[in-house]
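Here you go, one structure.
A single protein chain has been removed from this complex, and every other one stays in its place.
For subunit A:
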Amino acid sequence: MYATAVVQSGRSAWKGPFFVAFPNIRLALENNVPIKTKARSCTILPNFVGLRFLVHNGKDYLPVNVTQDMVGHKLGEFSLTRKRFTFRATKNK
């Protein structure tokens, strides 16, 4: 984690990182159950490491496995909201 991520993010340091207090973190970690969430703006805290999330991208819930390097980033960074453009030859298909 970048130690200064909170400072550099443009957010006031006294507030600390923004995060959502998930109620069932310990259970999820023990049972390896993914946490389904729409909180894309939740900062990944050090105690999230090893958890599995299902992060909403506006349509679906995409799986995100939290590793040590992701700490300090947001959950939404790992759940893509845009679809890659693919060319379709014919329209009526």
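Keep in mind that, in the parts below, a residue touches a chain if its C-beta (ideal position, glycine included) is under 8 Å from a C-beta of that chain, and two chains touch if they have at least 3 such contacts; residues count from 1.
Methods note: contacts and distances are computed from a predicted model.
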Omitted chain, identified by the protein name its UniProt record gives, among "Exosome complex component RRP45", "Ubiquitin-related modifier 1 homolog", "Mitochondrial 30S ribosomal protein S13" or "Enhancer of polycomb-like protein": "Mitochondrial 30S ribosomal protein S13"
Omitted-chain contact residue, chosen from A:Arg11, A:Arg52 or A:His73: A:His73
Touching residues (missing chain, whole complex) on subunit A: 67, 69-70, 73, 77-78, 80
